[in-house]
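As you look at this complex, bear in mind that one protein chain is not there, while each of the others sits in place.
Each chain gets a letter, A and B, in the order it is written, and its residues are counted from 1.
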Amino acid sequence: MSYVSSRPVVIGLEVHIQLNTRSKLFCPCSTDYIGKTPNTNVCPICLAVPGTLPLVNDSAVALGSRMGLGLRGEIQKYSNFHRKNYFYPDLAKAYQITQYGLTITVGGYLDIEADGKPKRVRIHHLHLEEDAGKLVHPTADGRLTGASYSLVDYNRGGVPLSEIVSEPDISSPAEAKEYVARLRQLARYLDVSDGEMESGSLRVDANISLSNPGGSLGTRVEIKNMNSLKALERALEYETERQNKVLDSGGRIVQETRLWDDAESVTRSMRNKETASDYRYYPEMDLAPIVITDEQIEEFKKSMPELPWEKRARFAGYGLSKEETAILTERKELAEYYEAVVSFGAPPARAANWVRMDVLRVLNELSRDIREFKVKPETLAELVKYVEAKELSGTVGKEILDILAREDVPFDEALKRTGARTGRLTGGALETLIDRIMSANPDLVEAIKSGRDKKGGKLKFLQGQVMKETKGQADPRETASLLSEKLV
Amino acid sequence: MEIYEMTAAETAVAIRAREVSASEAVRAGLERLHKYEGAVNACVTVLDERAAKRAAELDARLARGEDIGPLGGVPYIAKDNFCTRGVRTTCSSHILENWVPTYNATAINCMEEAGAVLMGKGNCDEFAMGSSTENSIIGPTKNPRDLNRVPGGSSGGSAASVAAGYVPLALGSDTGGSVRQPAAFCGIQGLKPSYGEVSRYGIVAYCSALDQVSPFARSIEDLAIAMEAIARPDPNDTTCDAYDRPVFTEALSMDNLKGKRIGVFAGFEAEQMDADLYKALTRAGNMCREAGAEVEPIDLPIAVKYGVATYYVTALADASSQLGCYDGVRYGTHIDGPTLADMYANTRTESFGEEVRRRIILGTCLLTEGFYQNYYGPALKVRTRMSEEFAELFGKYDAYLLPTVPSMPYTLGAKETDPNRMYLGDVFTVPISLGGLPGISMCLGFTDGGMPLSVQIAGPRYGDAKILGIANVLERMIGRPKPCEPRKLGEAA
Partner (left out) sequence: MKMTVDRNVTLRMARAAQIRIPDDQVGHMMDSINDILDFCALVGDLDCAGVPDFTWKMKRLAPRRPDVAHEWPDRDEFKAAAPTTDGDFFRVPKINAEE
């Protein structure tokens, strides 16, 4: 059970999303920096070589605008960049180019549902900014030369981020988690970002405070370094409890930045980092302003795909439960897959079950993404139809799906491998088989007939034998009724 | 006429006509340089071999009948804050004393394309911060018109090179007067183009908001030719305007100022500035009238009153940010220390000169929360008011005459300590910079004592061709400045 705060919790989130561009925000270096040799994904611009000037990536502007529109914000026809000046070795220019004041979009909101209650989280603005490089801290017992030094890799420096700043509308850790989950879903629907928190494509900084009695805002604490949705929720729960305890014991909350330590499950005060008031902002004069025309705004609007909440509303038409809909629409690609299966004639409810249960199970087993799923929607539709028509048993169907998902074989081949054939075993054929099985088990038949099967285990065994022999192709109810007729 | 006395246009024509070879032109320049460089100290780096080799290549191309460009074979000097591939670019600072760029500034590429031959890198105040070219790792440059005096700055080395006849053409960068003021001090012509006219790519920045690549020459025609070479859109600099530039030399066909309306600065009393320079301004106004222009006295109250303060806030703030990249990590001088803060402080304290350190700290202060709201923020709004004032002015006038400088070049080492007088030195150049306007400082002859007189002609934004035309009419009336034999005036007298 999570901690229940005795004071109202006020949370605002700053979510950084790495934009899906090919090149960095201000130079032509690739954004695909993970795993590259240090300092090979760099050029004079992102290394701040004297005399170089930044050049804004057009796609970053487009993707930022798109995300802002998805959040129902307003695109600013005129925005500009600022410099945020501070020294740190991962920041080559000693300033980060970011937007401040005149940002690419302003306003908007995201509707979420937490603990079964709908909630609207307002968005303050969305802005573009560049990422920093990375520091590596060799340990003393590691490399000989590394012990007294830190190392800098600028491969990530300059990768485009969009920062989405919410209003402090979030009132619980669970809401915060849900907000980020919906934001990530939206970014993925819009093809704006892969939204992977583990790889750092999505990063969250949280501002959390507890309201004073009387409703005035308490002192705000910033929490960083939460690398998963779970970590976000846990960090905020921890911090809620910590702040309550400090206040309960008559203490005061210090305005500071704290880091979440996932292993120890605590937040820790950060030492020595410059605080926000020490950053020096001023307009970036190396860049012409970003001007977005009405035509471009229209284009962005026209190119918007169906958004998650629109898809969810439409999926209600399939007669699915809220939970099923949520799972199927979590990823656009899964929803599209599901709809393709339905379009090939699979009954919506059955198809939903298959996709939600079996497709996701197989993907999970294979650690694959739906985009890499080998079973074509038409094939799954076919499979669902066979099972639905009782031409194949559910068990065989699953077996076939497993084979198709792992191997490049045609449907018929997979079917053959299961030993089953389409068409169910019934009537005379089934009766013949049952007779054969009965004659192969005279002791059991005798025992049942003489009433020595009180718990029905022996009958079940015979039924099992039938199913095994028929590879599940016998109808269980027909089998049961035939058996009971013969065993009276 | 000796080769060194020729303008860039004359040199290029002579080379194309095979009267002089590119090699001879470059050799003449280098000879002149070596003769006087000991006294003038204008260059951080001299490219004897490289320039000779390039001249020989151009001669070979010419021999094959190829077009070697409008400045084919003309030697030039570029201020040492222009990045030059394979040639060290120091900005006259210890922090970059061994830094060799791997790319050329766009302006350098443009000059190469036009056929000009880079002969050396001009001395300047460290990171272009200063107005005397005294704050440099190679020591001060001296004014060839009087070696006891400063050449002005920050592009003093480039200006002195042109005045002393090393080269007919040089490039500098002008932020708040760094080309116009040394042009005035050295008795030559200098143009600060409109902001956005020339690419800043590859110029080691002092102030992104104001820096502009600017040519020096001994004739207005040469300035126009240089502009044709360097003023063009550049995909590497988004603050460089993408519009199609006029043909600058076409503006030179104008032979009078009939129909022109010219305003003459009337905001100062005679006793507020050097008497000869005050008279020079009056004389320039009279010459315009003689040439047929309608001339009226005007004032620019906002620009003159608030210009210098606005400029300082803008430029110092930018400088503090611009010089943050010199942290001893990726390039430049690195002085180690036990902690990161020590390494930063060691590197930056020991490798930047005193004036640069002072400006960085001042700029840091101006951008800090609280100070920003009272200084940088208001300055941004004052600039808007100033540009409105200029817009109104240039709705009525084609050009505006004002002094370039209020005083004659000061003696070497005579550091101005009175801040108010120091600021006064920039009072006529910075408003033009803040307005993004083009400004030409041209030589109006010399005092009886031999010191240069000057006037500044400012025009509307992107009116560079227009003011080149007007300056050219005046130059025809008084003649263009000639290169001098560097000397000490006091001794000569």
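Miscellaneous remarks
Rule of thumb we're sticking to: contacts are C-beta pairs under 8 Å (C-beta built on N, C-alpha and C of every residue); 3 or more make two chains touch, one makes a residue touch a chain.
Values in this document were obtained by computation on a predicted structure and should not be read as measured data.
Screening A:Ser59, A:Ser171 or A:Asn441 against the full complex identifies A:Ser59 as the residue touching the chain left out. Residue-wise, the contact with the chain that is not shown comes from B:Arg348, picked out of B:Arg348, B:Lys466 or B:Arg480. Contact with the undisplayed chain is limited, among B:Gly436, B:Gly459 or B:Pro481, to B:Gly436. Looking at A:Leu151, A:Ala326 or A:Leu459, the residue that reaches the missing chain in the full complex is A:Leu151. Chain B meets the missing chain through residues 99-100, 102, 195-196, 233, 235, 238-243, 302, 305-306, 308-310, 312-313, 316, 320, 327-334, 336-346, 348-349, 352, 357-358, 360-366, 368, 370-371, 374-375, 377-385, 387, 419-420, 423, 436, 461-462.
Taking the complete complex into account, residues 21-23, 28-32, 37-44, 47, 55-61, 80, 87, 89, 135-137, 145-154, 259, 268, 270-273, 278, 280, 283, 285, 288-291 of chain A touch the chain not shown.
Everything below uses one rule, namely that only the chains that are shown with their structure count from here on.
As a whole-number value, the distance joining the C-alpha centres of chain A and chain B reads 57 Å.
Taken together, the chain B residues at the contact with chain A in this complex read 83, 89, 91, 96, 99, 101-103, 105, 200-205, 207-209, 235-239, 317-318, 320-321, 324-325, 327, 329-331, 340, 344, 364, 367-369, 372, 376, 380.
Chain A makes touch with chain B in their complex at residues 44, 47-53, 55-56, 83, 85, 87, 89, 92-95, 150, 152, 277-278, 280-288.
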